[in-house]
Every structure is written in C-alpha cells, then in structure tokens.
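Would you mind keeping the following structure in view while I ask a few things?
The other protein chains are all here in position, but one chain of the complex has been omitted.
In this document, chain identifiers A and B correspond to the written order of the chains, with residue numbering beginning at 1 in each.
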Amino acid sequence: MSKKDTNFISAREARKISKENNKILKKLDGRLSRKNVPESEYLTTMKDPGNVVEFDDLHTYFFTDVGTVHAVDGVSFNVPAGKTVGIVGESGCGKSVTSLSLMQLLQRPTGQIVSGEIRLNLGDKAYDVAKMPIDAMRNIRGNVVSMIFQEPMTSLNPVFRIGFQLDEVIKLHNTGMSDEEVKQRSIDAIKMVGIPDAEGIYSRYPHELSGGMRQRIVIAMALVCNPRVIIADEPTTALDVTIQAQILELLRKLKGEINASIMLITHDLGVIAEMADYVVVMYAGRVVEKGLANEVFLDPRHPYTIGLMESKPVINKKVDRLYSIPGSVPNPINMPDYCYFRDRCEKCVARCEGKYPPECHVTDTHIVSCWRYFDETKGGTGR
Amino acid sequence: MSEVKEKILNEEDQKISVESGEGASDNVLEVKHLCKYFPIKAGLFGRVVGHVHAVEDVSFTLKRGTTMGLVGESGCGKTTIGKTILDLTPKTSGEVIFNGNVHLDKMSSKELRAFRPKIQIIFQDPYSSLSPRLPVGEIIGEAVREHNLVPPEEFDDYITRIMEACGLHDYQKDRYPHEFSGGQRQRICIARAVALNPDFIVCDEPVSALDVSIQAQIINLLEDLQEKFNLTYLFISHDLSVVQHISDTVGVMYLGNMVEYASKEEIFANPLHPYTQALFSAIPVPDPTIKMNRIILEGSIPSPSNPPSGCKFHTRCRNCKGVCRKMAPRTMDMGNGHTVACHIYDPESGYATEEESKPEE
Partner (left out) sequence: MSDNTNMNLNTNESGEEQQPMSLDDGRRVKVLSPGMMVFKRFIRNKLAIVGICILVFMFLFSFLGGVISPYRQDQVFHKYDKANKEYAGAVVNTDYRFTAAEGFTLTTMTRANFNSKVKGSEEAEVKFEADDVTYLARKVDDNFYTLSVGEQLGTVTVLGKITDIKSIGDAELSKALKDAATAAVKASATSFEAEGVTYTLTKGAAKSYVINGMKEVAMVSMLNFDAFTSEYDTLARSFAFRKACETAMHAGADSFEVDGTTYRLDIEDETNAVAYLGDTEVVNISNIIVNPVNNGVFLSIDYKAAVAEAIAEKHTTFDFVDENGETVKNTVTMRNNNYVIFTEQATDLIDMYAPPSKEHWLGTDDHGMDVLTRLMYGGRISLMVGFIVMILENLIGIVIGGISGYFGGWVDTMLMRFVDLFNSIPYYPMMIIAGAIMDSFEVNPYVRLYMMMAIMGIMGWTGVARVVRGQILSLREQDFMVATEATGIAVSRRIFRHLVPNVMPLLIVQATMGLGGIILTEATLSFLGLGIKYPLASWGSIINAASNIYVMTYCWFIWIPAGLLIVLTVLGFNFVGDGLRDAFDPKMKR
C-alpha cells in the first residue's frame, strides 16, 4: 500500500466539528432546560383528533464528534387512537430515536430534536413534545406515554420488590391515592398481564422471576397509569421464541382490553405482521413506506421493503438462495440529497439520480417514497 | 507436528477420494453420548454441590459438506455442545471423533494446536469476538502465519483473497474492528475461520445479532463458502427459519437433551416431539393474513441445574401424562434417520394406555 488509508478524522476537523456542535447544542439544550415555561408555548392542535400522536417532519440529530448524525431526518406518521403502529427497520434506521424523541429521552446533550413537531393528544388539549422543556415532560412520561424496553433484565431495579416499583409509578402520577388503592391497582396490573399469583409476585424481587415474567412485569408497569400511548421498543427481541410467543399473545390480548395506542418498534417483520395495524418502514432516518399492515405486507412497493421481506427466510417457504440486499445501512452522516437506498437498489430508474423522492400515494393510506411510483399528474406531497 | 498434520491431510485425501469414488459416507464429525456437566461450587472450599447438566447424552454424525442445524432456546446447551466439540471446554464424557479417527482429547497440546485450524468456530457476538486492538488484516492472518499455512511471500495476497471472498475490501486491512458494522465484523470472523482452510466450522448463532438484510448476506456467504471450500457446518441458532434454510439435518435441543433429530425435510414436514411442534408454531410469520394456530407453551425453561424428573419437558408439555414425570424417555428411531425422545412414540412406555392423569388446566 502506498499510503496507509486510515480514514481517521484529523485533529483540525475534529476541532471544527466540536466547535460547531458546542454552538448548536448550547442553544438547543438551553431551550430544553428552561424552567416554568408557560404551557401556551407548547400547546398545539391535532391535525386529526382521531390520532394520539402525530409526527410531523421530525428531525432528530445527534451532534457527535464525527459530525452531525441525522438519525431521524424528516419523519412523518400518525398513531391513531387504539391502534398499533409498527415501526420496522434495521439498526441505525432511526426507529428507536423516533420513539425516544416522543419521550424526550434522547441522549443529552448530543441528541436533540432540531425541527418538526410531535403532537401528542391529551384528550382535551394537545402538546407539541418537540417544544416541551424537560421540566414539563416529567408529567407526560409514564403517565401519558409509557415505554416497554427491550431488556427485561435491566429495566427493573434489582434491589426493590416488584410491588414497590409498581406502586412507585402509580404514586408518582396519582398523588391523591391511598396506599391500599395503589396496591390494589398494582395487583390488578399484575393480573392483567397474565400472572396468576399476583399477590405473591407483588412481594418478589425481580431476580426471582424468569425473563418472560419480568417482561410481563415491565408491561404491567407500562400499563399501570393507563397511558394513551405505549412505546414497545423491541419488547420480544431478548426473549426466547416460546416466550416471545407468550408475550405477543399477551400484547394481542391487551390490545383489545386497553384503549391505548401501541407504537411497536422491532426489526422482526413477523412480529409486526402479527401485531400491527399500521406499518412504518424506516431506512436511514427516513420513512420509506407506510400504510396499513395488509397493504405493506401484501403489496410492498418500496424496493427496500421488498428486499427486507425477501431476505428473511420463512418457515415452509423454500428458496434456493435467499435474496439479500447488497451493501449495508449507511451511516447517516453527511447524507446527499438523493434516494438513500439508491446505491443498494436493483430497481433504479432514471429519476433516482435526482433528488430524494417525495411521498407518493399508492392508496390513501399507503405511501411510498420512491420515484418508481411518482405520478407526474398527481405529484408528490413530500419535499 | 508436521508429521501429524501430514498424516491427517493424507487421511483426508484418502477419504475424499473414497467419497468421490464410491459415494460412501464420510463423517467429518461423530459425536457419541456427549455429556458436559458444569460443577456448581458452594461454600468456603468450593465444594461441588451439584452439576448443571448442560449437555446430556447427545449423539449425532455430520457428513462432509453438509450443515447440521442445532435449534433450541437459551440455556438448552447448544452453545456448550459447540464449544465442547472443539474442546474449548473439556467434555465430561462421551466421544468426539473428527474425520473418523481424530480424538482431540487424546492429542498432546502441540498436536492439538496443529490440528486446530481444521476445526473453527464463528461466534454470535461480532463485537466481542474480535480483539479490539488488532487491525483486521492481522486478526485474519495471525493464525495463518502462526501455522505457516501459506508461504510468507504469498501471505498478503492470500489474506486479500480471503477477505474478498468474504465480501471485505483490501483497504480495510489496516482498520480496527470498531470501525466496522456488525455485519462486516461477522464477515471478518468468518474470514478468520475460513483463512485457516478448515474442514469443519461451528457457527454459534452467527446471524442472531445481525439485521435482517445482513443476516441474508451472511447466510448466503456461508453457503457460498461451503460450496467453495467443501465446508461442514454445525449451525447453532434459535431461529428456526434460518436453520430451516441453511441446514441439511436439524437437531432440536431442550435442556441439554436432543429431543428430536432428523433431516430438514422430514422434521419440518413432520415434527414429532411436542416441543418441536410448539417451537415451530411460535415463529411469527411476516404475513398478516395468516393466523396461525399457535401452540403457546406455558411457563419458561426450568433451570438446568435442577432439571425436572422424568422427561425434562413435562412441566410445559400439553401431552404430559404420569409416565412423563417419572421416566426419562428413550430415543426412538422413527425411520429415515428421524429420532425423537418422547414417550408418545415409545410403545413400551405405556403412554398410550395411560389415562390422562391431569386434565387440561
């Protein structure tokens, strides 16, 4: 080799990046940290009152040492009331960041919502989460929006009893409740997630439970405050297949019982197919395809969605050779303005050389960001 | 040392010629009654108070150029089998025979080291399986140089060739693992194993930590390499769909026991063991229109340190009867090389005649 190809950032570049980041972060983080912000500042109205959450052109960036990572770059979709929206995509596509933006649990100060709106319907009013300061967010988290994490081992505190941890969440958001009421509600929640010996589990420690049980407790914890939205971030990825089946069964059952919307984030198309009413496919921080589950699964339009489905081996469906999308997911730094999937796409058309494709409506609910479905007469509704 | 190697190589040549000549079966690996217990130590002096029965009486054979899938949930001992076969953890009892007559446990450490390149392993976690402080070229080439597999002047070319065969680029030789994504790291792991020109590779969940599109790439890569180098895989995974795609034969493990073993076609068309049936039905299918008649298993896997009596699966089995709680099932050959360890298929167990001891709860 003539020259050692290191691909490392030089000290000067790194300094430049840090300097820019500091400037931006100071401004953005300062806004988040404010105290006693009047409610009017983040009050908004829903476009469609039937939605619980509306993501509108959300941009969430991470200002890292190697540059600005456009983790979520213009994501728009709605979470209708009582429905399950599945967000699917590979690691690094921004699906988790989208949900964390809704909770404002982004890694501060590097991760920041830069622009866009996240409208959260509270019934009588709606908040724009993107503009809410951390202070006000505390009342939303766990109460209006709750979260089920991937790792049941680490999402429970090992030194406190299950009951204590459940009670704590209830007390935090229901200050007026008596201790008996709180305990009763905790036990109800444990029963709800299909654990027969609720009283016994109430006084157990997390380590005494198996992974599946723990994940049930985590789900109970998410449900206990009757949230409007539950974010389930890879709720079954860490579990065994048989346990995953149990949990999925439980979630399906709960879907009918509670009136909360579920945002199901997973990379497993099978899980999405079983659970979701709506599907959002994300790639490199952008939504490439969204629509009703049936539409997306039975009639996938975006080459990425198609590739994703074909590359997953399916039981009792014989293929000689798996289809695989060439290349890998790009690192969302310094993205150009053309279709991000272009380099891996085998179905490119001439238009793909141009800008990033706009949103194209296949049906009213099925939207694809691909030039192949661009209809000159209708035009896209994207940018 | 070189003599031993030569001997081994010669034998292989012979066997390959035999295979090609007569089409006779050539078992790269024979596992007979393999057991691996981990002692549970307690107290001040590390007294052994019990054993974790990680692998109990597992037998199978693996033909050259084929892939055996080993499926099971976490804690069922499938990873332990992989490591025990390679003598990375010493086995408790049983026999592991490579190429018909190589017993790793009977080799001196020097001979063993010389034989190592022939049997390789690919790990699940592409992040912890690469030494973070070595450049990729070194990671792949280190053992090649150590065993003098290629002449020094060809070394660079050889590594480049291997890297390209595994979908890596020449320019990445000087990079460090942290600069790579999971899929690429897994390619590096595969390149490291393949560079040693092995006969047999244990693939310990090589795609579980990867994204779907990358999984497909890696699976295709493994298949390509198998074809190219006539490799034999032991493919360990919890993902049945992947196992179904890549394997020729499939073994299903539950709590250290191999409960069912058959060719792929046989086992997927006709799963016999209740656990296998439940396992197959538990897999989510990416098609919202299919509503599967799912068998949901109750509870979770019992602790392998204190396994249930009788059939280990009886605590979760819906077909459980009295005999299942008392007696461990025998492994029954159901024909076509399909073996299953369940009382249902053992006419001598008395299962068929027994009344339902416990009706459905």
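Just so we're on the same page, a contact is a pair of C-beta atoms (placed from the backbone, for glycine too) under 8 Å apart; a residue touches a chain by one contact, two chains touch by 3 or more.
The model shown is predicted, which means the values in this text are computed figures rather than measured ones.
Chemist: Touched by the hidden chain, which of the shown chains?
Modeler: A, B
Chemist: Quick one: say which of A:Gln215, A:Ser328 or A:Ser369 touches the chain that got left out.
Modeler: A:Ser328
Chemist: Quick one: which of A:Ile24, A:Met46, A:Val66 or A:Ala81 touches the chain that's been left out?
Modeler: A:Val66
Chemist: If the missing chain were put back, which residues of chain B would it touch?
Modeler: Against the missing chain, chain B presents residues 83, 86, 88, 112-117, 119-121, 123-125, 128-134, 142-143, 146-147, 169, 171-172, 175-176, 178-180, 184, 189, 192-193, 196.
Chemist: Which parts of chain A face the unshown chain closely enough to count as touching?
Modeler: Where chain A meets the chain not shown: residues 5-9, 11, 13-14, 18, 65-67, 107, 110, 284, 327-331, 333-338, 340, 342-344, 353-355.
In this text, only the chains that are shown with their structure count from here on.
Chemist: Taking each chain's centre as the mean position of its Cα atoms, how many Å separate chain A from chain B?
Modeler: Spacing between the chain centres: roughly 34 Å.
Chemist: So in the complex, which bits of chain A are touching chain B?
Modeler: Per the touch definition, chain A meets chain B at residues 1, 4-7, 90-91, 210-213, 240-246, 248-249, 267-274, 276, 293-294, 297-298, 307-309, 311-316, 319, 321-326, 328-329.
Chemist: For chain B, which residues count as touching chain A in their complex?
Modeler: Touch residues, chain B against chain A: 73-74, 171, 174-175, 179, 181-184, 211-217, 219-220, 223, 238-242, 244-245, 268, 278-289, 294, 296-297, 299-301, 316.
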